[in-house]
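Here it is: the structure, laid out below.
Every protein chain but one is kept in place in this view of the complex.
Then we have chain A:
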C-alpha cells in the first residue's frame, strides 16, 4: 500500500473531508464513502426483493409445488428480472465505480451533488418500475417485446433509472479526471480501476442503446407512435440487455482481482496481459446483441456469425485470459506466501474460511464452467437452435449473473462492510458458510435449468404438464426431475441470499465498530507489509503448475462440450 498518500491536497472544493483507513492506509473521502454506502444498501434491498420473487418463480416452476397461479407467476417473473438483473446489479456497480475511482485512487468524488441526483433518479425509477409491475398491467417480462405493450409507467421507470445510472457513470469519469489533476496517484491507474473503466465505457454504450429503444417504445405506449418494429426492437434492446451483462463481467472480473489482492496479496502476473484482456471487452463485447437473434428470421448468416462470435471470439479470449491470470496471480502470491508444496497447496491452504475469498473463487470457477462455456455454445450460430428460448438460456445466465456476478458482489460486500461502513461482520461462523450455501444453490439452479433445457422445457412457462392445452405435449420424466431439483437448489440459494442480507444489514447496524484505534478485522486482510513485494506478479515464480492444471481441465471440458453439441445438432431434422 504505497504511493497513494502523497497527493496534493489543494482541493478546490472547500469542505472535502478525508479519513485514513486503519487497515489499508487508504485515504477515503467522506462523500465518496457515503455514496458507496447508500448505493450498496439500495442494491442489497433490491436483491432482497428480486431474490424473493426469484424463489417464488422457482417454486412455481417446480411441477410438484406450482406455488403461484399463472397470472401471478408471470407478474412475479417480470419483477424478478427487473429487480435483480437491473436494480441490484446496477446499484452495486455504481458503488463499485465510486470505490474503484475515489477509494482506490485516494481521490475526492467529482460532483457529489450530481452523484446524489443520479442516486435519487435510480431509486425513483426502481420504485416506479416495481409499482408498474405489481399494479398488474405490465406483465410483459423483463424483455417487453412488442407488440405486447406494458403501461407507459413501466418504460418511463426504466428510462428514469437509466438516466440516473448514466449520471453515476459520468461522476466516475469525472473522478478519474479529478484524481489525475490532483495527482492522487503515481503512474498508470491500478488494474482494478482499469477494469472499472472498461465497465463504465460499456455502460455508456449500454445505457445509450437502452435510451434509443425505450424512448420510442414509451412514446408508442402513450400513443404518439403507431408501431415498433419487432426485429429492430430486439436488436437494439439487446444492445442494452446483453451488453449490460458485459458491464457485470468487467465489474466482477475487477472484483476478482481486487479481492485476490486484498485477501492473499495477489498481483497481476503481468499488467500488460490483464489490461489487454479488458481492452478486448471494450472492443468486442457489445456485439453480443446477436446472441439473441440467432433463431430469428430476416438476418443474414454473415451478420450472425461475425457478431455472435464477438468478432472471431476475441472477447471470449479476453475472458479466457482472465480465467488464467486470476488463479495464476493467486497461485503466484500464495507460493510467495510460503505455500509451495505440490501442485495445489496454494489452493488448499487458501483462506477458505474468509467469505470474501471463498465467494470470489467459486464465482471464478462457476462463471467459467457454468456460465462461460455454455454462453459460447448458445452463441454459436447453428447450435443456438437447439436451446433457443428453452430454460437452458436462464440456466446459462444464472451461471454468469448469479453464480458469477452476484456471488462476486456478495464476496466484495464482506470487505465493503468493514472497510467502508467501518463495522465488522457479525456472526462470523454463519458468514463463513454463506458463500457455500448461496454458491451451491446458484450452481444447482444453473445446472438443472440447463439440464431441463436440453430436454426442451420452455422458459417463462407456467405449466410444464400443459394441462389446459388443446394438444398437450408430454415432456420426458427427466424434465420434471430437473425442474424439481431446480426448485430445491433455489431454496438453498434463497437461504444463502437471506443469510447474506441478514448478515449485511445486522453488521451495518449492530456490527462491532472498527473506527477505534487497534481494532482488528474478523476476516483479516493480507498482511503484505512484512514481505518483500515483488515488482510484478510472475516475478520469481517460474512455475504455476496448479493454474496450468485448472485451465487444462477447463479447456478440455470446453472442447468436449462444444463437439457434443454439434453431435446433437447433426441428429436433428434437416433444415436450411
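Observations
The rule is short, and it goes like this: contacts are C-beta pairs under 8 Å (C-beta built on N, C-alpha and C of every residue); 3 or more make two chains touch, one makes a residue touch a chain; residues count from 1.
Methods note: contacts and distances are computed from a predicted model.
The UniProt record for the undisplayed chain lists the protein name "Cytochrome C oxidase subunit II", from the options "ABC transporter permease", "Phosphoribosylformylglycinamidine synthase subunit PurQ", "Cytochrome C oxidase subunit II" or "Protocatechuate 4,5-dioxygenase beta chain". Contact with the undisplayed chain is limited, among A:380, A:413 or A:507, to A:380.
Contact with the chain that does not appear here is found for just one residue of A:279, A:314 or A:427, A:314.
Listed by residue number, the positions of chain A touching the unshown chain are 1-4, 70-71, 74, 104, 139-141, 145, 147-148, 185-192, 230-231, 257-258, 260-262, 265-274, 293-301, 305, 309, 312-314, 316-317, 320-321, 324-325, 328-329, 376, 380-382, 385-390, 454-456, 458-463, 466, 468-476, 528, 533, 535-536, 538, 544, 547-548, 551, 555, 558-559, 562, 566, 569-570, 572-576.
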